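Below you will find the structure I want to go over with you.
For this depiction, one protein chain was excluded, whereas all remaining protein chains were kept in their positions.
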Amino acid sequence: MIETQQLSHTYSAGTPFAREALTEVDFTAYRGEYLGIIGHTGSGKSTLIQHLNALLKPTSGTVRVAGQDIWRSKAVTRATRFQVGLVFQYPEYQLFEETVYRDISFGPKNMGLDETEIDRRVRQAAAFTGLDETLLSQSPFELSGGQKRRVAIAGVIAMEPSVLILDEPTAGLDPVGSEELLENIREYHRARQATILLVSHSMEDMARTVDRIVVMDGGRIPLTGTPREVFAHGDELERIGLGVPQITRVFHRLNAMGAEIDPSVYTVAQAREVILATLRKRGALHGN
Amino acid sequence: MAIKDITLGQYFPGDTVIHRLDPRVKLVFLVLYIIALFLCTHVLSYGIMLVLLLCIIRLSKVGFRAVLRGMKPIFLVLIFTAVLNLFYTTGEGAPLFSLGILRIYPAGIWSACFMIVRIGMLVSSTFLLTYTTSPMLLTDGLESLLSPLKKLKLPIHELSMMMSIALRFIPTLIEETDKIMSAQKARGAEFDTGNLAQKAKALVPLLVPLFISAFRRADELAIAMECRCYHGGEGRTRMRQFQFRPADGVALCLGFVMAVGVGTLGRLGF
Partner (left out) sequence: MKDAIITTEDLRFTYHTGGGEGQLVLDGIHLQITQGEFVAILGHNGSGKSTLAKHMNAILLPTGGTVWVGGMDTKEENSLLDIRRTVGMVFQNPDNQIVANVVEEDVAFAPENLGLPPEEIRRRVDDALRQVGMYEYRTHAPHLLSGGQKQRVAIAGVIAMRPRCVVLDEPTAMLDPLGRGEVLRAVRTLNETAGVTVVLITHHMDEAALANRLIVMSGGRIFSDGTPKQVFQQVEALRGVGLAVPDTVALLWALRQAGVDVPLDAISDEDCANVLFPLLAPDRKEL
């Protein structure tokens, strides 16, 4: 669905402050998948995602969406912004309109759609992000932090992008708020068969939600694969400074202590199954 | 070019004689320099001032290119002033050049040249001050120099605090502007197309969040300051103490000599 070939980007090229943020990156996101991107501040993940919706222009290399080079023409570049929706960190700081309705409609309006279409999209986007219809006529600045964030995300969803990129959408939210938001995103994924790219620091969040993980470090992609595959490289992740989910750590420890157990678990549910299975095998489980 | 790359009035850190001078001395010297500039009437006096400026630039190791770059913005002003002086100064002798009502006298050429040099040196010397003195030191120095005015109930401390906080937040606000612009562009906003009216309208999604954010920051900062026992300028001490060194004395004397000297030369027709 989206791919980059030998993508490189240097900030402030040609000045003494030049900094190469991406080095010959080959990145692919398949249609309809739920992909996780993980990496430190400075790993290049923000730079990468800003290339995917044509906010940044490659210093060298290409970016293709649905097979087409997004820099082919101005029209294509502009259309990419609407096809690939990008939600930045702390998106609630970009709200500016007088009412929630008008703020959410900013994207669709820029797309040149007619009133009825805009209305449909705004209401649907609000529903996806769990915003009650009564909030539409209120000023976004009267809402709580969590609600404001939903408005901002709805503003991007209203463009009905086929690719949705979210940069740390749960940053600053409490566990319940986090879970609700991730659920909303999952809903969108299912309903629209959209390709979702989730950028996050939380190994645990990643483990629970995504189909595939891309690890970034120093402007390159050292690791990709399913969560199971990626978390098996505990040492390398440690070296990069990323680590693995707590459950995986515990199981690695058990393994090191001598227990014969498959350490490639990464969620509590999986861990529970593995342990119960082992206990059943030994006949050590009472009842159940 | 990112907004961050502007070198206008920026501070170039360094450890030269000029950098180490007391900022108050530098401020006073600048004032004296500008006064002296306006007392110049003759090639000789301009020459002395120019040589002095070049020496200071050399000592500060800022680089001539940086100084010339600082003059880029006022290039048009220079040309405009030069042209004005060229055509509107009358003097003795016959005009060198005539075209209808436009006349160029020898005095006009001198005048234009002097104007360019004067404005150029004025701007360069001011930039040299900001190039070699960190914003914090500048505001501290200014506050120190103006502190006698506190007796007149002028809010010197408050103004100084405002200035240093503003300076501290400039890079942060620039970063935020970039972020907001990116976020709105991601929703299809265009900031550089259309006529003036359209461009102005396009700024709303940028300015509204920026202002709101600025107010929020101000609020949070104020609370943080209060938590650190800020209660105005009364009873406040400073960690950094200005020390008057021999070099400062030399600079100050030089400044006065320069001003008086050039003034005298002017009197004598030079």
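Going in written order, the chains are labelled A and B, and every chain counts its residues from 1.
Methods note: a residue touches a chain if its C-beta (ideal position, glycine included) is under 8 Å from a C-beta of that chain, and two chains touch if they have at least 3 such contacts.
On a predicted model such as this, the values are computed, not experimentally measured, just so you know.
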| item | value |
| --- | --- |
| Selected residue (touches chain absent from view) among A:Thr41, A:Thr116 or A:Thr134 | A:Thr41 |
| Touching residues (missing chain, whole complex) on subunit B | 134-136, 164-165, 167-168, 171-172, 175, 216-217, 220-221, 223-231, 235-241 |
| Subunit A residues touching the omitted chain (full complex) | 40-41, 90, 144-146, 171-177, 201, 204, 241-243, 245-247, 249-250, 253-254, 257-261, 268-269, 271-272, 275-276, 278-279, 284-288 |
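In this section, only the chains that are shown with their structure count from here on.
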| item | value |
| --- | --- |
| Euclidean distance of C-alpha centroids - subunit A vs subunit B, Å | 46 |
| Residues on subunit B engaged by subunit A in the complex (per definition of touch) | 2, 5, 176, 179-180, 182-190, 204-205, 208-209, 212-213 |
| Subunit B-facing residues of subunit A, complex | 11-12, 15, 17, 50, 53, 55, 78, 81-82, 85-86, 88, 91, 93-96, 106-107, 110-111, 141, 155-156, 159 |
